[in-house]
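Comments concern the structure below.
Of the protein chains in this complex, all but one are displayed in their positions.
Order as written gives the chain letters A and B; numbering starts at 1 within each chain.
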Amino acid sequence: MWARLLALIVKELLVVLRDPRSRFILVGPPVVQLVVFAFAATLEVKNVDLVVLNRDEGASGLELVRRIEGSPTFRSVLAVHDPKALQKAIDQQQAICAVHIGPSFSRDLVAGRPASVQFMLDGRRSNAAQIVNGYLGTIVNTYVADENERSHRVASTPRVVPRNWFNPNLTFTWFTVPGLIAIVAQLIGLIVTALSVARERELGTFDQLMVAPLRTPEILLGKLIPPMLIGLAHITLYVLATVLIFSVPLRGSLLLLYGSALFFLAAVAGIGLFISSLCATQQQAILGAFLFLAPATLLSGFATPIENMPPWLQPLTTVNPLRYFLVVTRGVFLKAMPFAEVVKSTVPLFFIAVVTLTVAAWLFRRRTE
Amino acid sequence: MSKTLVRLHAVTKRFGDAPPALDAVSGSVSAGAITGLVGPDGAGKTTLIRLMAGLVTAEHGSLDVLGFNPATQSASIHTAIGYMPQRFGLYEDLTVEENLTLYADLRALPTAQRADVFEELLAFTDLRSFKTRPAGKLSGGMKQKLGLACALIRKPRLLLLDEPTVGVDPISRRELWRMVRGLRDEGVGVVWSTAYLDEAEACDRVLLMNAGKLLFDGPPRELTRRTEGRVFRMVDIEGRRRPALAATLALPEVIDGVVQGRAIRVVARDAQHVPSVPREAGPHARLLPASPRFEDSFIDILGGGPGGESKLAEGVRAIPGRGENVIEARALTKRFGDFTAASEISFNVSRGEIFGLLGPNGAGKSTTFRMLCGLLKPTSGEGRVAGIDLRRDTAGARGRLGYMAQKFSLYGDLSARQNLRFFAGVYGLSGARKRQQIEQMIDVFALSAHLDMASRELPLGFKQRLALACAVMHEPEALFLDEPTSGVDPITRREFWCHINGLVEKGVAAVVTTHFMEEAEYCDRISLIYRGRSIALGSPDELKARAVTKDRPEPTMEDAFVALVEAYDRTQVAA
Partner (left out) sequence: MMPSSSERPYSARARARRILALIRKEVRQIFRDPSSILIAFVLPLILLFLFGYGVSLDTTRTRIGVAIERSTPSARGLLAAFQASPYFEVDVATDRRELEQPLTSGQLRGIIVIPASFDADLWKRSATPAVQVIVDGSDPNTAALVQGYAQGVVGVWTRARAVEAGRVRSPSGSEERFWFNPELSSRFFLVPGSIAIVMALVGTLLTSLVVAREWERGTMEAMMATPVTAIELLLGKIIPYFVLGLASMSLCALVAVWLFDVPFRGSVLALYVISAAFLLPALGQGLLISAATKNQFLASQLALLSAFLPTFLLSGFLFEISSMPRVIQWITNLVPGRWLIPSLQTVFVAGDIWPLFLRDVGAMSLFGVVFLALAVRTTRKRVA
């Protein structure tokens, strides 16, 4: 039994490493993903372009514009003199926000009349617009409060003191990169398994395997263990990259991460085997994997929080293994997640793995008779 | 002789760094003749056809097709030729009629003529009742006929057919020949590429190719004549023929020999020395002169076949108990839905016997074969290997059998050595025995020079050897060979059979499927499978004897096949 299983595992690993197509899959997408996702998948709002129409003749308007220009968030602040230009700049997406300071701003402020600044934001990009609005609002509120305080109009204004736990500078890569560990483990675990049986079918080696004196459990293990090993290898490389290249702090226990990863990979490999058993060619397997990967990734909380989804959709995410493992990778890295919390996220993974592996084994048996 | 359509002069074509696919080939194709492009896989036939079709350009040499230069005037060539590529060039989702319409549109067949032309082509190919069937749902033979019809939408001056008979049963093959001869008689120049040497004899002229080189250019009879007076049949052999064959091949005056039913076909090295009869053939054996075949001369031109000794068989221990049943099929039946793929098929194969399953594609021979080696579960009936019921203990039975698939089915990305190690591993060999067996295989099959090459890159002959090595490394008692030598050159095929013969002599039982009539004669007994049933079972000589008629006193295996199938169809109609 062990000699046969070992032969199967060695063979499977060799095939994956020697087949140029599989080698491409092992290297191409993970590297592209690491580079592109880590740098491009950011919801941060930086390098913002603004236009300002300052119609105020007093000092306050100028001072406010100076404060806005001084903020590092804004890349360019273009001054215009015509309300039409404001509209044009937004329409053509030359600026995400147009600031309009009315003619009586300084006077109103001094006189204690309601002085107001208008922001016109591009609602086509509502998320970025909202964040820009937050930045600008803070600048204006602080300025008004400072002015009021200087003129002793208000006793004291409560300040909001922000504290960012786990990620003091709200660095976006700290959010994406640990998540990518889970994403890459899913991608590799799924595709390597999905391709393995389909490849044997397509190339005709499957019959050769089926006439050898192997028992179904041996073949199944021989198909499941190699993708899990490869998945663990990718996890390790990504963990190293996370710590060494992206300097994300590793606060929790790696042992817990790997322990949970085993169950996650088993669940994913089960799904991969399921896809593989249904497909006759590698091309179908790739499309099948994609059909699973797209929704699994989008409904996992990787890019956007699950609680933002409509309530009727949220229960669907409870069967998505990625959802749980994302909590673990992010938790272990940033939050030093304790044992009990990791277990809480791993138990669902265990049950999902049991279900997917059972179904895959059943289908595999049926399809091979 | 009539007009020359194609002239080739010293044409060379190379793909990448590989040895040239065509190496200084010169020759010609005439109108009103069938020019056979003959040779094993990888000989360069397809490349040559694609050159003539203006699909690739030659590196060196000059080429003239219908008065045009294919490199610069391919458009003019395309309007005047008909071309059927290996996979027939049909759209599988489209119906027979839609495929015809597409080609008619592309070749600008005037609408007024369409109805007549389609009618004529459908009648000619006998596809009229399948007009609305998607091409993907046609049998191999029907697809081939439809492909031909599409190539004939406008009568071409030159018709290029690339291996039109691969995967096609003998009956459809004969029909195709009949149709193409009709075209030839109308003046069309036909180029017919084939790996089957028996087809070469039917051509008006052949270009015989091997490994990119042209070996012979002329009428096939001219080549066949090369071995005139050197071919004999050794008859009245006593005892087993395979040791007799091995002994015969060991004689210095013999250049080639194969088993042919109860007899052995012998080719002498030269006409002066009539071969002697070896002791192993028994006291009554004698040589009768026979008429040469194209294949005899082909082997001769290549310098003769391999010897008769199998190093593989030497290393294998003999299994005692000759005559004992090793493989048993008892009323094997397989139904897919309401379609019966195999019905009540029974036979036994004993130690030291080669059993052939012969039949057209889709007749049920691979279904039967797959049930016996445990790849398919029979709906009813049972199969046993080495006394073990395949339903009870599949893994146990599988450990006792060796299997070689039709197409190369080892792990192409793994090296030869890694494949050997893997198969040794899954067959449960370990430690010293594993190492020893692997070493023996490397030695026997002379694999040492190619051990670390990815096995998909191996030359075809080596792939064949490696596949056999992986199938026999665990010394199985039963050997299952599925179309083992299709596309392989005749020398490699002889070498392969030499090993099989040797193993069988040591007591292995073998089941072979083949659609290769020549090969069927290597078997001890044959079951002819047709429409899911075994319609005849007996030795090759017995089957041939059933097809003897007055004007055909010495039928070939193919004649016997066609006669038996037609007789069966008649009884079915009568019933």
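Criterion: contacts are C-beta pairs under 8 Å (C-beta built on N, C-alpha and C of every residue); 3 or more make two chains touch, one makes a residue touch a chain.
Every value quoted in this text rests on a predicted model; they were computed, and no experiment measured them.
S.K.: Which listed residue, B:41, B:93 or B:566, touches the chain dropped from view?
M.R.: B:93
S.K.: In the whole complex, not just what's shown, which of A:127, A:247 or A:358 touches the removed chain?
M.R.: Within the whole complex, the residue contacting the unshown chain is A:127.
S.K.: Among A:115, A:211 or A:357, exactly one should touch the missing chain; which is it?
M.R.: A:115
S.K.: Applying the definition given at the start, please give the residues of chain B touching the unseen chain.
M.R.: For chain B, the residues touching the absent chain are 50, 53-57, 75, 78-81, 83-94, 98, 101-103, 105-110, 113, 117, 120, 134, 150, 152-155, 160, 186.
S.K.: Identify the residues of chain A touching the omitted chain, counting contacts across the whole complex.
M.R.: Touching the chain left out of view, chain A contributes residues 21, 24-25, 28-29, 32, 36-37, 39-49, 75, 90-93, 108-109, 112-131, 133-134, 136-138, 140-141, 144, 148, 153-168, 170-172, 174-175, 281-283, 286-287, 290-291, 294-295, 298-299, 303-305, 307-310, 313, 327, 330-331, 334-335, 337, 341, 344.
One rule holds in what follows: only the chains that are shown with their structure count from here on.
S.K.: From the C-alpha centre of chain A to that of chain B, how far is it in Å?
M.R.: 56
S.K.: What residues on chain B touch chain A, complex-wise?
M.R.: Within the complex, chain B touches chain A at residues 370, 373-377, 395-396, 398-399, 401, 403, 405-414, 418, 421-428, 430, 454, 470, 480.
S.K.: Mind pulling up the chain A residues that touch chain B in the complex?
M.R.: 3-4, 6-8, 10-11, 14-15, 18-20, 203-205, 207-215, 369
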